[in-house]
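I have a structure here, written as structure tokens, and I will follow up with some questions on it.
What you see is the complex with one protein chain gone and the rest in place.
Should a chain be cited, it is by its letter among A, B and C, assigned in written order, with residues numbered from 1 in that chain.
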Amino acid sequence: MTTPSTDLKATLKKLEARVHDLEVTARETGQNLDSTIHTLRAEVERLRTAPANGVMTRWERVQLARAPGRPTAHDYTERLVTDFTELHGDRNFADDHALIGGPGRWQGRPVMLLMQQKGRDTKSRVRRRFGMSNPEGYRKAMRLMDLADKFGLPVVCLIDTPGAYPGIEAEERGQAWAIAESIQRMVRLKVPAVCAVIGEGGSGGALAIGVGNRVLIQENAWYSVISPESCAAILWRDSAQAPKAAEALKLTAPDLLELGIVEEVIPEPVGGAHLDLDAAAAALGEVVSRHLDELSLLNEQELKAQRAARFRALGAFTES
Amino acid sequence: MTTPSTDLKATLKKLEARVHDLEVTARETGQNLDSTIHTLRAEVERLRTAPANGVMTRWERVQLARAPGRPTAHDYTERLVTDFTELHGDRNFADDHALIGGPGRWQGRPVMLLMQQKGRDTKSRVRRRFGMSNPEGYRKAMRLMDLADKFGLPVVCLIDTPGAYPGIEAEERGQAWAIAESIQRMVRLKVPAVCAVIGEGGSGGALAIGVGNRVLIQENAWYSVISPESCAAILWRDSAQAPKAAEALKLTAPDLLELGIVEEVIPEPVGGAHLDLDAAAAALGEVVSRHLDELSLLNEQELKAQRAARFRALGAFTES
Amino acid sequence: MALDRFFRRRRPQQQAGSDMPDLWTQCPACKESVYNRDLEASLWVCPKCSHHLRLEAGRRVEVLLDEGSFVQLSGRVHPTDPLNFQDTEAYVDRLSRAQKKTGRPDAILTGTGSILGLPVTLAVMDFAFSGGSMGSVVGEEISRAAEHAAEIGTPFVLVAASGGARMQESALSLMQMAKTTVALESLTARGLPYVSILTDPTTGGVTASFATIADVIMAEPGALIGFAGPRVIQQTIRQSLPEGFQRAEFLLEHGMIDDVVDRRNHRNFLAGLLGVLTRRAPDAPPAEQPAPPSAEAPA
Partner (left out) sequence: MALDRFFRRRRPQQQAGSDMPDLWTQCPACKESVYNRDLEASLWVCPKCSHHLRLEAGRRVEVLLDEGSFVQLSGRVHPTDPLNFQDTEAYVDRLSRAQKKTGRPDAILTGTGSILGLPVTLAVMDFAFSGGSMGSVVGEEISRAAEHAAEIGTPFVLVAASGGARMQESALSLMQMAKTTVALESLTARGLPYVSILTDPTTGGVTASFATIADVIMAEPGALIGFAGPRVIQQTIRQSLPEGFQRAEFLLEHGMIDDVVDRRNHRNFLAGLLGVLTRRAPDAPPAEQPAPPSAEAPA
């Protein structure tokens, strides 16, 4: 199993080698790979001059989590999941393309996969509403959780959404209801649930599939009650203050670990998961698998109790 | 408790007395009661010349079950149910007005009531789609069954529908799915369920709330896999052959009792439930209450097993 | 920080932050001036236009519970500033201002009492405290109240009024959505009913969690209820919103709530409903409240 590269130099070397390979391929096959090569070269440049991960600002991480080149759930499942059958539809109204799922084998382990999908090109991004699902997405998720419970399949959720879609129709069809019911459905799961934030963890739209026995987050992902822009628009009355809001919201992986909201931060290759997808996938796969294996030792009651206790304990207050 | 009048003469006497009362009221108060008085007088005339119940044709019964003056579910629940709280909506898409329900007390017994409503005047009939519900009606019914199970409330279903609504939107939103799931939901009920067909029992739209531990039918109600008109249109290629189809379909209360599809026929006042609503309600109330009381002796497992065995046994075949 | 002040029944109080004189209040809907005495008698529903005025949490308790039956549970849990949050103002300063204004530690008031003789546990969000925003304290008090209801075996009634989760506690606020859901499971385990009453406004993370997983959801007429706020939606879709969008009546039509209930009928509605759901004998005492405009007879 590949381990994530933690060495900047190694990453740079890999990237440069890839650029070279692409150039050779382009020359030999006549394919036009200019834009890919250009992007990679820019990335090499950025890495050469960028500060190490440790001193990235929170806002920089938010931008990294959102970058168009950031791997999507599909990038990971293509590498980690076999025998995946996508199951469509909420059996009520529609099939949502921003939240998808189905049974498959996570590094060999039978699981029910739920994942938010932002899309990988303009067309699919529009179709997937940039990862913002309508109520039907959450209702499909609940249906798949029913199947997971029925067949004893652990649930693996890959979270990557700016938030639930804020549209007229979404409101008409009960966006809030769908999220609330999905949270409740997860609380009631009889099987293990492992959730990993792999990009954006935007508010209730993320939490709807985030009530796991374990909640993990990739090194450069964020998870917050509100996006920095919206927070800035409300508190500073100026969405341009998003960087300040990002700092204040403490929404990065290390922050969340410190707040006790996640169990573990999943390391990414230096510079971000997009720079070495195989390594990023390997790290994600390994950490999720480890938690799945740990949880497989618990029975239904223990799983429900552990999950309930985990979330019941969250909050900061004093008592007089 | 009033018992249904089974004597034609007594019914006629009552009716004539009511006509007389109405005439007095109209004279003394200046109210215009002409149409009511006219309807009642016509009914008296019809009864004087009509054959006794026993020799009514099946088609005549179908017409009686559909007559605009036929009591609706509300007419009965107003007389039999106290503390009724109508609960609205499927929490998914809409509130259906053709299938309504909520908790209440059936002659004092806490129950969850589900009922198909045709409406009592033109405006409400349109609003209630003449008792033909959209998928949302069945989805609401399932939600209320969840509540019934949760709070240990027996389910009472009053069935009165020409069938589920055959519209474009109903199909788009999964009419078949809603009916199938509602049938399954009833099979899974942990509480007693008593169903009574009080008018039309039209096909899957009726069965969706008809999977009870007991299935009852009023004397002049019908219950069939298809309406006589549609059956005639298909088999005779002429919907005017509906009377023939009605005969062939054996869809009346006595037929269904003979076929083992219902447990009991609930008597109606001579000439039909509309001629003595109080008596009709009293008979319905008493029979349903009796079955509820019987079923209250069974536990969850027994109730599910009895219901399953009841429906598993239905069918006619030979075995080689 | 003091516990909630003892609530003086039937003594009209000036709305906090209002600049109206003590004697009368201007209806925010029809702009008519109404004597406070009349307003109180109609449970702060405008006698002219039936607009339901927003209620401070203490008043809500008075409207719902039998007189003198309320025993407060909340008050001991106080907010902190886990993120050391600072925007144009420090979170701690915002908190103490809201605490001074409302006399409560946070945007929630819970306790036990009875409705027409039927014992209930009640949680009321206080919109006057920082827009009823949900942080750790709101989540904790609601959770405790639900668990208390399960423990003593009463139904649980929650009155929602909130702009959503509290930004200043970031992900910790978000987690209250899951936490309260966990706590509400204790009622399910005991087969006890949970009824929520959505009032103006209920949006964001509150709508998307405990407020909408109730067994029965009531709403006050005209209440704004939704996930995303109207402004956010308008920015997203760049078109104007339909008439009545996200109002209680709109949600009823769209199947999301069980009924829109006039405030003057809340006690009767709850007593009838909860009596059946808990399978109590039908011995409810007669209603004592002013009847609302009677609903159309069903047809």
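To be clear about the criterion, a residue touches a chain if its C-beta (ideal position, glycine included) is under 8 Å from a C-beta of that chain, and two chains touch if they have at least 3 such contacts.
Computed from a prediction, not measured in an experiment: that's the story for all the values here.
Chemist: Shown chains touched by the missing chain?
Modeler: Hidden chain contacts in the full assembly come out as A, B.
Chemist: Would you indicate which residue among B:Leu22, B:Val44, B:Ala67 or B:Ala248 is in contact with the undisplayed chain?
Modeler: B:Ala248
Chemist: Determine which one of B:Leu12, B:Met56, B:Met142 or B:Ile226 touches the chain that has been left out.
Modeler: B:Ile226
Chemist: Out of A:Ser124, A:Ser239 or A:Gln306, which touches the unshown chain?
Modeler: Per the contact definition at the top, the residue touching the missing chain is A:Ser124.
Chemist: Please identify, in ascending order, the residues of subunit B that touch the omitted chain?
Modeler: With respect to the unshown chain, the touching residues of subunit B are 164-168, 170-177, 179-181, 183-184, 187-188, 203-204, 207-208, 210-211, 223-226, 230-231, 234-236, 244-245, 248-251, 256, 259, 261, 308, 311-320.
Chemist: Residue-wise, where is subunit A in contact with the chain that is not depicted?
Modeler: 74, 82-83, 85-96, 103-105, 108, 110, 117, 119-121, 123-124, 136, 140, 147, 150-153
Assume only the chains that are shown with their structure count from here on.
Chemist: Farthest from subunit C by Cα centre, which chain is it? Let me know.
Modeler: B
Chemist: Please find which chain has its CA centre nearest to the centre of all protein CA atoms in view.
Modeler: Of all chains shown, the one whose C-alpha centre lies nearest the global C-alpha mean is C.
Chemist: As a quick test, compute the distance in whole Å between the mean CA positions of subunit A and subunit B.
Modeler: Those two chain centres are 52 Å apart.
Chemist: Determine the centre-to-centre distance between subunit A and subunit C, using the mean Cα coordinates as centres, and give it in whole Å.
Modeler: Taking the average C-alpha coordinate of subunit A and of subunit C, the gap between them is 34 Å.
Chemist: Centre to centre, by mean C-alpha position, how many angstrom separate subunit B and subunit C?
Modeler: 40
Chemist: Of all the residues in subunit B, which ones touch at least 2 other chains?
Modeler: 91-93 - these are the residues of subunit B that touch more than one other chain.
Chemist: Identify all positions of subunit C at which a residue touches two or more other chains, and write them in rising order.
Modeler: 254-256 - these are the residues of subunit C that touch more than one other chain.
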